[in-house]
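Left out: one protein chain. Kept in place: all the others.
Each chain carries a letter (A, B and C) given by its place in the written order, and its residues are counted from 1.
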Amino acid sequence: MRVLQGGIVGAGKDSFIGFVHRAGACLMGESEIKAGVFSSNPQKSKDRGKELGLNPERVYSDYKDMIRGELSRPASDRIDFVIIASPNSSHYDLTMAFLEAGIHVFSDKPMAISMEQASKIKKKTEETGLLYALTHGYTGYAMTKQARFLVESGALGKIIRIVVEYTQGWLSPLVENPELFNTWHLNPEISGPSCTMMDVGIHALNLIQTITGLVPHEVCADLGSTIQGNALDDQGTVLIHFEDQARGILHASQVSSGEGNALRIRVYGSRAGLSWDQEYPETLELMNGDGTSTIYKKGTPALCGDAKMAARLPAGHPEGLISAFANIYNSGFRYIRGESVLPGRDFPNASQGVLGLSFIEAIIKNNEDMEKWTPLRSL
Amino acid sequence: MRVLQGGIVGAGKDSFIGFVHRAGACLMGESEIKAGVFSSNPQKSKDRGKELGLNPERVYSDYKDMIRGELSRPASDRIDFVIIASPNSSHYDLTMAFLEAGIHVFSDKPMAISMEQASKIKKKTEETGLLYALTHGYTGYAMTKQARFLVESGALGKIIRIVVEYTQGWLSPLVENPELFNTWHLNPEISGPSCTMMDVGIHALNLIQTITGLVPHEVCADLGSTIQGNALDDQGTVLIHFEDQARGILHASQVSSGEGNALRIRVYGSRAGLSWDQEYPETLELMNGDGTSTIYKKGTPALCGDAKMAARLPAGHPEGLISAFANIYNSGFRYIRGESVLPGRDFPNASQGVLGLSFIEAIIKNNEDMEKWTPLRSL
Amino acid sequence: MRVLQGGIVGAGKDSFIGFVHRAGACLMGESEIKAGVFSSNPQKSKDRGKELGLNPERVYSDYKDMIRGELSRPASDRIDFVIIASPNSSHYDLTMAFLEAGIHVFSDKPMAISMEQASKIKKKTEETGLLYALTHGYTGYAMTKQARFLVESGALGKIIRIVVEYTQGWLSPLVENPELFNTWHLNPEISGPSCTMMDVGIHALNLIQTITGLVPHEVCADLGSTIQGNALDDQGTVLIHFEDQARGILHASQVSSGEGNALRIRVYGSRAGLSWDQEYPETLELMNGDGTSTIYKKGTPALCGDAKMAARLPAGHPEGLISAFANIYNSGFRYIRGESVLPGRDFPNASQGVLGLSFIEAIIKNNEDMEKWTPLRSL
Partner (left out) sequence: MRVLQGGIVGAGKDSFIGFVHRAGACLMGESEIKAGVFSSNPQKSKDRGKELGLNPERVYSDYKDMIRGELSRPASDRIDFVIIASPNSSHYDLTMAFLEAGIHVFSDKPMAISMEQASKIKKKTEETGLLYALTHGYTGYAMTKQARFLVESGALGKIIRIVVEYTQGWLSPLVENPELFNTWHLNPEISGPSCTMMDVGIHALNLIQTITGLVPHEVCADLGSTIQGNALDDQGTVLIHFEDQARGILHASQVSSGEGNALRIRVYGSRAGLSWDQEYPETLELMNGDGTSTIYKKGTPALCGDAKMAARLPAGHPEGLISAFANIYNSGFRYIRGESVLPGRDFPNASQGVLGLSFIEAIIKNNEDMEKWTPLRSL
């Protein structure tokens, strides 16, 4: 199986979503990031590319250069796909250009900043047959797949009511102190006609689509700009009438102080309801008509095929364990590279290993000898 | 920064911990796996190496060959470190051999299967100065670091009592049906003198060390073999007297039907207690003397420096989001490779992107025009 | 302290809220229920009064008779107050009549079925100076008082956003089978102009008042009648603009299959947010701006005075323990009355007590003698 080559646009040093894209794309060894545009400042872009271990020739400061540069390489050694992780307003031009160049596209949401742009991209993907994947990341969780399965299997009956929210607090500090920091999300030229709905509300909508397939028919909205001098919404609620009479509420906020990233959905049908919370993504609650709830858990035999496939670790092992291991490896690598690190503290070392075996030895002895207390032997 | 080269021993196709090692070692781009022994069967080892995209020359069927082979390569193109992810009884020979060959070691727990072996390894690491990192993965979580910080900062006062458990249910099916499946964990020749205590109890002990630094002084144990014909323990409890008068309970089981991977610790001091549950690793509870609890959360400003550093994603974004993205990328790659996949279902596609913008457009219009209901425009 | 006499109207045999009123009124021994109207059918009313141990002379079949009858008794032996626990449409007439008769009123919500009625009652209470208490029961919890304290103390800063819901599933069976059962809540003549908003939405509104004191300025509502042939709403959402620019969402449903009685509120301010869930009423979460949460718990020293006063049991003992004791007493009383009951099963009996002491004796001996295993002595 050929390892695919990927390029990336955006994802500067402080972009967490850029990291998630890279890590997600490479986790299974199916692809490697080989090219990128990390800044419109050529030097910054080069520096970042170097940090990421890229061939300097394939680090660009402009997406047009990147397309030109990559297309000039042999077909077997150029990017197969691009990851678009730049701010909203750039998505349209980038997507169209890469599709036109015959390069597959993974794009961060939103697809574009207007419906017209989005429609043109859709048309272009249909014409070219190239991949266009919109990375609403939450759709990749095992439990959103299980939720869809439960809806499709009829476990809920007819869908009656949907309540979805995406609640954050990261803009809250601006409420009392609007000058505290800047973010492009509040700039209409970059963000598009909405801040909160474009940034997170659109995820919540997609989650409804993913789980229920229901399409909104009409909406009634109340958007608010709480932060002084803010042209765009920072909180809002949308009442939704779906086709086929179901009703919904989608509410989102980025000024809900104390909240982290509360994407939560509940879907109620005539027979049962379901509830999922992105902050605890590996469980899913089915609220049954008899008053019990069934809790589904990642990595267990009770799940549907799609949900089983979406787990990389077994039951009870959160997928984030990979990051915990990465932390231990990172500390070990620092030791190998001669950097400052404290063995036995930054990672478990031989002394801790010896203590572990001393403990095992003592309990085996205690258990066999039937003595009440057995001391641990020290080295 | 040079990308380090890693080798791996063990981690065959079905080894989830092998995957976690590889993924953890490579997550930040600091290292690449370049060599490996995946099976004692030469063909199987080759096949697995091919799947992982390794150079066939660097896929071995024996660790001695691997050491020989790697040492015969130029110093700039050989493995810097090895990951030992094979069954327990092999750890000692492997570790000693790699250390003697001058290769840094990351080893899965347990360090070895006897205290004597462990002590020799410890001595060897001291002589060589090479890295020996024991991958008790749970120590890599932000919240175990925050827990340690709280203990060290005196927030708990003097430690009085520790309750730690590691409860699983994966051996439960053998209780009623001992022939259902085999596992080397129940084989004393491979597992060592204990199954459950060696497999998971030793993690629980290490977690005590990590968070409190307290050393057990003497133990009283009750180990049980519930599965018929099982020579080793499959459940057990250890009473612990620590130095300095604290008491503890460590209990572990692999026949607790319905449990996934319940590693949980509580530490009680004279002023406060703390509680952490590995299945929900990104929060930590501090139970205060005034009856409130403080909940610490990954990725937030309230954490200590070590805990902040251990988060790769911001507050409210579980680290497992990387796996969710990986699922989307995997589906996209299947599309690119011409494999069977359903766009719009296996990953969000352009149609869903257009719907998103149609939704945004309608709510902006509704909010501005002050009409009650605004229909979504279809393409 | 004189024990007050209470009368009750409504609260027939199957009325759980009637029981809660009686139990709540009598819990502390400050009052006794001495009179009542339990049915418009004289015999049924008598029968119910007998079950409740009332003097038959003081069991009436009509509220007018009750007023007449009680007023004809000596002042020292007549009802001081009435509990109105009958269906909505009767509240106005009953309340006015009792107030006019000089009798204090505790009324179940809603106050009445129109604003005109409600206003007249308010005027009457002002004229008479008599008690008019509207039993929004959730306001009596320690944690709603603590929530109010946190808002008033400025812990949240300026209130920005409120999300409150009251979600039930008890009407869900009617969605697929509208003939399954009848309830006066769906009858506009008894319920008033709304089912769900009048039954539970009004509780949610009151909870906003109780905690924040904020007054709605204008609303935008979407009410739905999901059940075929249902004239009134069974689900709905209200967008609220409060005075002083805060925004809110109040959503309620009685067709959310699988839900019990999910009254939940979140209040977000410029500095912190709070969250309370009626199904777990004895804890309250304060979401701090630094990303931690503080969990307040009933019966602890950290609470404000009002919240401390509202707890009858200490920390960690749910108030519902009283019901658990009542179950044991009820079983014991059945034994005393010679009714069918299984000692040792329906309540712990002497055999279980002996086993308890045998256990204590064995562990004391084991601990002192330092033997590993001590058998329990049987009688």
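One rule holds in what follows: a contact is a pair of C-beta atoms (placed from the backbone, for glycine too) under 8 Å apart; a residue touches a chain by one contact, two chains touch by 3 or more.
Predicted model, so just to flag it, every value in this text is computed and none were measured.
Every shown chain that the unseen chain touches in the whole complex is listed here: A, B, C.
Residue-wise, the contact with the chain that is not shown comes from C:E30, picked out of C:E30, C:E100 or C:D290. Considering the whole complex, the residue from C:L71, C:L180 or C:V354 that touches the absent chain is C:V354. Although one chain is not shown, part of chain A still touches it, namely residues 220, 288, 290-297, 299-303, 315, 372.
Although one chain is not displayed, chain B still touches it through residues 156-158, 160-161, 163, 165, 167, 169, 172-173, 175-176, 220, 222, 224, 226, 235, 237, 239, 241, 245, 247, 249, 251, 253, 255-260, 266, 268-273, 286-289, 291, 293, 370-373.
One rule holds for everything that comes next: only the chains that are shown with their structure count from here on.
Interface note: chain A and chain C, two copies of one sequence, contact each other through mostly matching residue numbers (shared numbers exceed half of all numbers used).
Placing every chain at the mean of its C-alpha atoms, the farthest one from chain B is found to be C. Mean C-alpha position of chain B lies 47 Å from that of chain C.
Chain A and chain B have Cα centroids separated by 21 Å. Rounded to whole angstrom, the centroid-to-centroid distance between chain A and chain C, based on C-alpha atoms, equals 42 Å. Chain B has residues 220, 297, 299-300, 315, 372 in contact with two or more other chains.
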